[in-house]
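Selected chains from the complex are presented in situ; the others are not included.
Note that the chains take the letters A, B and C in the order they are written out, and that residue 1 is the start of every chain.
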Amino acid sequence: MVQWIIGKWDAFSHDVYLNFIKESRYLLILDGLKTTILLSITAILFGIVLGGLATLLRRSKYGFLRAIGYTYVDVIRGTPSMMQLLVINFVVFASVNVDLFVVGTVAFGLNSGAYISEIFRAGILSIDKGQTEAGRSLGLSSSQTMTYIILPQAIKNILPALANEFIMLIKETAIVGYIAMRDLTKAGDIIRSLTYDAYMPLLAVALLYYLLVKILTLGIEWLERYLRASDMR
Amino acid sequence: MIVVNGLCKTFDKTPVLRGIDEHIHQGEKVVIIGPSGSGKSTFLRCLNLLETPTSGTILIEGEDITAPGANVDKIRQKMGMVFQQFNLFPHLNVLDNITLSPVKTGKNTKEEARDIAFSLLKRVGLEEKAGSFPGQLSGGQKQRIAIIRALAMSPDVMLFDEPTSALDPEMVGEVLQVMKDLAEAGMTMVVVTHEMGFAREVASRVLFMDEGLIAEQGEPDEFFKNPKNERTRSFLSRVGI
Amino acid sequence: TLKGPDKKLVVATNAQFPPFEYVTEAGQGVIDKYDGIDILIVQEIAKDHGFKIEIADMEFNSIIASVTTGKADIGVAGMTDTADRRENVDFSIPYWVAVQTIIVPETNTDITSAESLKGKKVGVVTGYTGDSALSDMGDINLLRFNKGIDAVMELTNGKLDAVVIDSPTANRFIEKFDGLKAVYDDTVFETEQYAIAVQKGNQELLDKINSTIERLIANKDIERFAEEIDARFQS
């Protein structure tokens, strides 16, 4: 029995050595984790800008601007993100020589921008119509009402939803290996291709994603509690 | 001061106002009563252009506010509105609720607006609440703040849409008192309310609306004692008068 | 570990690696819709030992996992035998010597050897021989793609300086795309050999596979397969 445990343990530590320690393979994982996090951050920032823009377009007075905003959101939400990534890389950026990180940022930023635009829209709609009416009836203009009354309140509903979108994005970026970026998933793939070990790199990477997401989720919960608490004033 | 001619409003083919003609003079206190759905709120909101009239004209001090190109924001600054649901801005404290509009519309400097706010707060006995947030106030306090928030723009007319309907019965009195004070100070007021006591005491004229029209009107004493219209009589008996 | 009475052999491959394995006209390949040198070898194994073949076409990275977990019996996808990999699977005797080819634009003059790739942006396919060979060299800006075609696309788009990939595949790409040429460097790329992977310890199956491969090599059948496929591809 003891023998058996020792044997298992030896096999396990040998596997760990082979998959992570030998040739400093853990560095691949750390590097991949860094890329996953950085890419998610730049993409969400770009997505927020695009989402804001799309929201403005969709609230525009002019039909064709509304149509542009609508089409953007519609197409992105209607196609798999993998398709978007491939089209961005091989069609849009076909003959432009930019850093892959930029391509990734654009692809995932475009993707999340559509969802973020929906978040913005819902956030604005979540504010009672009475607030707009009160603002307008006091003689504030439409944009003043939006700036001083609606947005400051909507932000509380938008922030947690944005953070959630960030988490979604982290998980979505698992496909950037297709454009040769070396994210967390790809790091696991590379190790797998070196050691041909089916389980360990896979489970290690899954665990890292889980921890990353968990930490952020706890952060969001804290944020929501904080925002709710500050509502009670 | 306010001249309404042939005002109609239709929502998705449902006519809600069906041709209203009405003159409201400087200093009048007009109380509007009527059954639910008769168009009272819609009428009030049309005066303020919160609803766009389908047809008809509204002249405020001679200016046609329904004309294309009318400066809606300017017009609204002359008319204060108080809602059933208070609609205070929950993210701003009481002082900021009151001073936001005077400052942002350029009517007053920050300091002026602050002074005005404090004198208004004193008038309704809520000076010490200047730094509180709406969530910390009772319903009656909220509605009093909503009233002086509108007053801070120095409007020529004040519109009230059932200002006491959302209040606990205990708090109705304090809000009506503020409105009575305002009436005594000579403000022109148009008030939709179910508070018949207030109508009797304060109104210079009572309008009874029914199905999108002004069915009957008169001075309160005469109106409540001898309602001429059949619908008015049945309405008044149902609400217990 | 072969399942069922019909001796079904599940073959894991990634059929996007011509001329070794690729999908052909729906329903008219050598085995199902699949064709290629590896597929022909598999067909021989089936003939020799009375197996019924089932092809499982998956991402390259999934092939070994399928073999180690027993979801597939063998992995055949132009896989190179290395010491690290031997820890997790057993390999047959090699059936093909892989020569790596550097593909560069015709206009390129400064890439003449593997050494001259240093400091350049070079595309490879994750887990392919080129990947491990260049990884060992260091100093190269290595971009690992999931598919060879994606790497070559990026090369023709001017976003890569070179692509390093197995020579038969490289030849196909150079034929298909205008403006590409091959650079060879046998000195630096140590010779690597393709073998078939089986689950660790499955000596019985390994012996059967080895016997077939030995026969094919002795008869020079594998070269013949390569020519056959080449001819079929041209048409």
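By definition in this document, a contact is a pair of C-beta atoms (placed from the backbone, for glycine too) under 8 Å apart; a residue touches a chain by one contact, two chains touch by 3 or more.
Being a predicted model, the structure only gives us computed values, none of them experimental.
Asks: With one copy per chain type displayed, what is the overall subunit composition of the complex in this structure file?
Replies: The structure file's complex resolves to the formula A x2, B x2, C x1.
The rule is simple: only the chains that are shown with their structure count from here on.
Asks: What is the distance in Å between the mean C-alpha positions of chain A and chain C?
Replies: 35
Asks: List the centre-to-centre spacing of chain A and chain B in whole Å, with centres computed as mean CA coordinates.
Replies: 48
Asks: Express in whole angstrom the distance between the two chain centres, defined as the mean CA positions of chain B and chain C.
Replies: 81
Asks: I need the residues of chain A touching at least two other chains; which ones are they?
Replies: none
Asks: Which residues of chain A touch chain C once you look at their complex with the stated criterion?
Replies: Where chain A meets chain C, its residues are 18, 22, 90, 93-95, 97, 100, 177-180, 182, 186, 189-190, 192-198, 202.
Asks: Please name which positions on chain A make contact with chain B in the complex.
Replies: Residue list for chain A touching chain B: 128, 130-131, 133-141, 144, 148-149, 152-153, 231-233.
Asks: Would you pull the chain B residues touching chain A in the complex into a rising list?
Replies: Residues 48, 50, 73-74, 76-77, 79-81, 83, 85, 87-91, 100-101, 104-105, 133, 135-136, 146, 149-150, 153.
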